[in-house]
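A short write-up of the structure that comes next.
Certain chains of the assembly are absent from this excerpt, and the rest are unmoved.
By letter and in written order, the chains are A and B; residue numbering begins at 1 in each of them.
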Amino acid sequence: MRKSGQILATILNPTMRTVAFLYGGIKMQFDLLQKLRTNKPMVLNIANSVTQGDVANGLSAIGASPLMTNYDDELKTLAQFADGVCINIGTLDDHQNMLSKDLLNLATDFNKPVVLDPVGIGAVPERLNFVEELIKIDHPTVIRGNAGEIASLVGVSWQSKGIDSLDTTEQSEDIDKIAQSCANKFTCVTVVTGPTDTIATSTELAHVQNGNPMFTVRVGTGDMLSSIIAAFAGVSDDPFEAAKMASLTFSLAGEMVMSDHPEVGPAEFSTRLIDNLYSLSSDQLEEWGKFDE
Amino acid sequence: MRKSGQILATILNPTMRTVAFLYGGIKMQFDLLQKLRTNKPMVLNIANSVTQGDVANGLSAIGASPLMTNYDDELKTLAQFADGVCINIGTLDDHQNMLSKDLLNLATDFNKPVVLDPVGIGAVPERLNFVEELIKIDHPTVIRGNAGEIASLVGVSWQSKGIDSLDTTEQSEDIDKIAQSCANKFTCVTVVTGPTDTIATSTELAHVQNGNPMFTVRVGTGDMLSSIIAAFAGVSDDPFEAAKMASLTFSLAGEMVMSDHPEVGPAEFSTRLIDNLYSLSSDQLEEWGKFDE
């Protein structure tokens, strides 16, 4: 975790920029953020009803156009419009399940990238059942979850308490394996979020080390990231690059809150996170992003 | 747009008040804000599920009593209670469509003012279809939308990207025409929001110039305004005056955020907007409101 004050230090000491480059590599497509803001991709969401306001505002702040729907009649029209799709199963019911399946079919027909957020499947078998049904229709472009959720998709047991938790003593090698196993099994990019975010295809791996412990206290930050991945996937032909940039942007936006306001609570964190998504620049990503690939 | 610091300048320079009066005219019914706070009108909403929390809090902050319902059994009871009704089609489904129709009928029976917010009809034909069905039941008292939404109601093509966007190069004459055409066609007050808000009946026109670009970044500000119009309509027999005062109050509350905090992001903007709705006085409206009529 970057310490408070480091941003200022970096500004004052231009040689640190080189360090950041050496540390982070230079393959990230930092210009995707500007492309997102220029193109304003429309992201169509089957949303978690608890967090949909935050998700919509996170998308809008970063420069995308959020669209949430529960309406069968308009689903096809919206799927054609959309640049990216995010299906979040956080508040399933029979109607949302049906819409999710229909939307996955439509996204296949119209060749739109789909991000799947399998909220709670690590703890709730009925949710895992639904996701397994859903994935039979077609493989999503990206799956994003915590270690317990992704582990359950590949049949690995993973201790978890509640639906959002993550053991911080996790071994990163295990997470790499789970992420690549999921990527391989479902032929999709897999993002496992936690203190470090792991982004995997069956053959590639990247890690983002930026972050903020408040991401686990504020409800719905994972949901926001999933939809933001869909926004980046809507302006890129390479979903692995899109997922890496989304994770880096989101994690750094959160980390900058802590650097600037170390004592912040979870509600003020959310306000500042969204406002950082609005103001964050590609230069800041290059400067302070901590990742390997 | 009022520049930062102007409020202080105005306070220090009492002659500017006269300027404001000359600039703005003096016909606005500024006392409606106090009447709203005294009467605490109950506003019954068929709400956009994404933004209903913000809408409820905006209503409560300005002094109204928000009430959201999805329950057939209580609809008649609540329609009788209500001082104003707002129907927002932002998150349609079959059940909300049915409730919206029932509520429009009940509002007619009980003679309650109805504000219709036709979210997204400029871009989504299925939403336009539903609104056309809805309006056949009875004409709403007020329709509020952006230029693309109102244009689609009167069959004028209007370029738009996404469901909320607005081309800032719009020509105000065109918007005046569209607003009056809608007002004439549906025998209702029409409010077209944008950098300038246009309020029209078939024979009258007013414009509010206060505002803040963040209104277009923060999701749901249009939804808030629509429900606030219903609150003002609940304490006035003249929906044109109610719509003007609602627009002026809401726009100025947002503009004051920018004056006081020019660098604010969209999330902090929302917090401060709601808090300004709570604290704004009739005197401030008279002093800093920028409008013509």
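Basically, a contact is a pair of C-beta atoms (placed from the backbone, for glycine too) under 8 Å apart; a residue touches a chain by one contact, two chains touch by 3 or more.
For clarity, every value in this text was computed on a predicted model and none was experimentally measured.
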item	value
Identical protein chains across the whole complex (2 displayed)	3
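To be clear about the criterion, only the chains that are shown with their structure count from here on.
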item	value
For chain A paired with chain B, centre-to-centre distance based on mean C-alpha positions, whole Å	34
Parts of chain B lying in touch with chain A, wherever the complex brings them together	49-51, 53-54, 91-94, 123-127, 130, 161-165, 217-220, 264-268, 270-271
Interfacial residue positions of chain A with respect to chain B in the complex	40, 42, 47, 49, 52-53, 56-57, 60-61, 65-74, 77-78, 81, 95, 270-276, 278-279
